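All protein chains of the complex are present and in place, except for one that has been dropped.
We just call them A, B, C, D and E in the order they show up, numbering each chain from 1.
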Amino acid sequence: MAMPVVELHVLEGHNPKEKQRLGQALTDAVRFVVPANPDLVTIMIHDMPTENYYRGRTQRTPAPARPDPKLIIKTYLLRMEARDLAKARAMLDKNFTMTFPGTKPMTSLEELIEWSKPRYKFVTKTYEGFDAMQSTGDASIVYCHGTLQGEYHDDSSFEGIRFIDRFEVIDGKITKQDVWNDMAEVRVDT
Amino acid sequence: MAMPVVELHVLEGHNPKEKQRLGQALTDAVRFVVPANPDLVTIMIHDMPTENYYRGRTQRTPAPARPDPKLIIKTYLLRMEARDLAKARAMLDKNFTMTFPGTKPMTSLEELIEWSKPRYKFVTKTYEGFDAMQSTGDASIVYCHGTLQGEYHDDSSFEGIRFIDRFEVIDGKITKQDVWNDMAEVRVDT
Amino acid sequence: MAMPVVELHVLEGHNPKEKQRLGQALTDAVRFVVPANPDLVTIMIHDMPTENYYRGRTQRTPAPARPDPKLIIKTYLLRMEARDLAKARAMLDKNFTMTFPGTKPMTSLEELIEWSKPRYKFVTKTYEGFDAMQSTGDASIVYCHGTLQGEYHDDSSFEGIRFIDRFEVIDGKITKQDVWNDMAEVRVDT
Amino acid sequence: MAMPVVELHVLEGHNPKEKQRLGQALTDAVRFVVPANPDLVTIMIHDMPTENYYRGRTQRTPAPARPDPKLIIKTYLLRMEARDLAKARAMLDKNFTMTFPGTKPMTSLEELIEWSKPRYKFVTKTYEGFDAMQSTGDASIVYCHGTLQGEYHDDSSFEGIRFIDRFEVIDGKITKQDVWNDMAEVRVDT
Amino acid sequence: MAMPVVELHVLEGHNPKEKQRLGQALTDAVRFVVPANPDLVTIMIHDMPTENYYRGRTQRTPAPARPDPKLIIKTYLLRMEARDLAKARAMLDKNFTMTFPGTKPMTSLEELIEWSKPRYKFVTKTYEGFDAMQSTGDASIVYCHGTLQGEYHDDSSFEGIRFIDRFEVIDGKITKQDVWNDMAEVRVDT
Partner (left out) sequence: MAMPVVELHVLEGHNPKEKQRLGQALTDAVRFVVPANPDLVTIMIHDMPTENYYRGRTQRTPAPARPDPKLIIKTYLLRMEARDLAKARAMLDKNFTMTFPGTKPMTSLEELIEWSKPRYKFVTKTYEGFDAMQSTGDASIVYCHGTLQGEYHDDSSFEGIRFIDRFEVIDGKITKQDVWNDMAEVRVDT
């Protein structure tokens, strides 16, 4: 088995967390094709000072890193679960849309609250996993899936209902949320 | 804006398609953190002949590349839609499990057929997008989402029902399929 | 004294002469700033096969190298000295202009012949040196200087008259020629 | 179109201006052969601390960079135009020679002044462009061309007379100046 | 003749002496196969900050460098010659063994003293050279050879008796010493 070695040359200015995300994303990218054990994939980041890096005969200014989209989504989900709508809303892009089972695209959290009201008293999520990647465009994509638990309006409780969310994040703001779950399936069965 | 440059040193033996997947995955990995236009990300793959590459003082043999998981899933979905169960089954790992809305994990396509019989006469899929990435383990993960159309047993037709599938692929075999959709939601509403 | 090392990564497809020109130009570029003996400057060219080189997630096609502008000018000067106007003209860009001592910019070799007729019967050049470089635009620039010898219409001969030519070459065609020499100075003195 | 990438490994100790000159000279050197848009040429300078760089099993001491020859010539030309002979003379190498139209090689600025006295009362230069490059030896070469304006001794003025200068600079001192212009040509015509 | 160039990428944290040893060892390693003059071998060490270096998706902690085994052996030999047994003993591994001409492997310096007592009053060493290298295991190997001089118990002196020592050093401790010399040969002859 070989040891793929990746060298990334990039303008300096990224902090250790950003570099760690680069190290992880590059390792995963290599392993997407090369079946190497992660321990055998080496990533080396060469920070280039602006005065050592020229394109078009001139120095270049580094842009700030994209924020971690997985962290953004985790924060958003926490705020929604805590019903801190003001703080959650602050994370949404002005063109934000969300689609829930059986809904048209909604653009405000208020619509979501209205939609959910007849369905359950409250719901919380148990997460089985998050996946995040960059699209070929500006959007970072985050998936999370797991199970829902909560209470219906008749005080009966539910749990173990499968769900999956798909998010798009651009410039640190959530632009799109798509939600699927088995709530209707479960209710139909019961 | 800078121009990140990635150099990948890897044992030779990958074909152009595999290198292209590497080029794409590495570009996306950089852009997951560095907000560079794709046109400004350069990927250079240095193929190392085995006689030029040593670890532990000895030459190393390259392992064959992982097959493209997105292509595997697209092929599988085509075969399922064509009800070519034999060929579809050949793509499943012996530990394959699949979970559909309201089902326990099923292990054979026959179970799936049984499960779906009372639900609809037939169903086909319109895809909005595929996302693929490597997990930190051996599994490659593929998501696809879009809408379902087909006919119920009462000859009424449906369309535009949202769905999402999540697959795991290991060593070229599908090990896991998780499916969510709005069929029950839609039926409840109708 | 250090040993600067230059690595050039470039799409494969350049022939040995083109690589030699790269090796020379890069050596001179380093020595323009770093006062190293040429023997201590190492240039390594890494030819990248197209299938190993990605920008914007896609392969790139190499463009043919610029032809050697010094060679172009030497050929042109030989053809002019041999009065092979047809072949010399074929080397000129459609926007070609030339300026000789005391002339406005001329656009055809015929104008030049007319201008020179009253001045001398014939003239040939002895070269002391050629310098060539790339401008920041598309033009390559070539200088040559040396001395003129020939015969005036009164059958008297001249020699050792200093001259300098400045050429611009774009896409293999000569777009501009500027000529200075001491002919008038010499005649004034005589 | 490809994106040539140049990596220069050099002992640390160059200031940002010197690195910028390296970035520019290396970009131009690549573009002398590879017809890439400047914006697609990336230059990365790897500064090597002396303790990280060995030749012949020993550390090496970096030499100071060559001063910018274009800047030296511009300064010299300004001082000459201001007739600040003392400061201009300080920039000349002890083996300095200069050749003007119709002169033998002269070695002192006084000779030049004597030579010019009968020719004009004063002259100033309008520059159209400077070109600089490194020769294969120690000399850096600088060309500048443009037009002359000034006054003759009969109080008549002149302008638009083409000139070109060629300089050689070694170790920060001007060793050679060659001048061509159309003054005699113009006077002959008038 | 070419100029081999070695780049070593290693976690930062080595001091200049350790880097110099790396520079020397790498130069010698190249020259073991490539017959280049040492002055033509360039070694460049790229110190990687831990935050820029990933293996298995995680940062790695650098281990302290191995101490210089040649220096360890020179110190040990000095201490033995000065009969500073306590300090010499502190340099020995707990599994230390030594074999001298005609002895079984001994494990303590006291045994050595006992063995030597009947042989000579004292002995000192003149060194002709030290060679050191890394084995394929954990042990660094040090050879030294030269000549012995001293006095026998009959007050007669000897000199110029050839010897050679072979040492193994692991984790900074001496684990093995093997000694050969011509003392018996010389006594037989006398």
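To be clear about the criterion, a residue touches a chain if its C-beta (ideal position, glycine included) is under 8 Å from a C-beta of that chain, and two chains touch if they have at least 3 such contacts.
Computed from a predicted structure; not experimentally measured.
A.B. asks: Indicate each shown chain that the hidden chain touches within the full complex.
C.D. replies: Touched by the chain not displayed, across the whole complex: A, B, C, E.
A.B. asks: Who touches the missing chain here, B:32, B:53, B:167 or B:180?
C.D. replies: Residue touching the absent chain, from the options given: B:53.
A.B. asks: Have a look at B:9, B:74, B:119 or B:187 and name the one touching the chain we're not showing.
C.D. replies: Residue touching the chain left out of view: B:9.
A.B. asks: Going by the contact rule already stated, which one of E:71, E:106 or E:164 would touch the omitted chain in the full complex?
C.D. replies: With E:71, E:106 or E:164 as choices, the missing chain is touched by E:164.
A.B. asks: Tell me which stretches of chain C touch the chain missing from the display.
C.D. replies: So the residues of chain C touching the unseen chain are 16, 19-20, 23-24, 26-28, 37-47.
A.B. asks: In the full complex, which residues of chain A touch the absent chain?
C.D. replies: Counting over the whole complex, chain A touches the hidden chain at residues 3, 5, 42, 44.
A.B. asks: Mind listing the chain B residues that contact the chain we can't see here?
C.D. replies: Residues 9, 46, 48, 51-59 of chain B touch the chain that is not shown.
In the analysis below, only the chains that are shown with their structure count from here on.
A.B. asks: Any chance you could name the chains that touch chain D and chain E both?
C.D. replies: Chains that touch both chain D and chain E, as defined above, are A, C.
A.B. asks: Specify, for the interface formed by the sequence copies chain A and chain B, whether it is same or different in terms of residue numbers shared by both sides, with half as the dividing line.
C.D. replies: same
A.B. asks: Report the chain whose CA-based centre is farthest from the CA-based centre of chain B.
C.D. replies: Greatest centre separation from chain B goes to chain D.
A.B. asks: If I count partner chains per residue in chain C, which residues reach a count of at least 2?
C.D. replies: If we look for residues of chain C contacting two or more partner chains, we find 3, 5, 9, 48, 53, 55, 57, 136.
A.B. asks: Chain adjacency by touch: line, ring, star, complete or other shape?
C.D. replies: other
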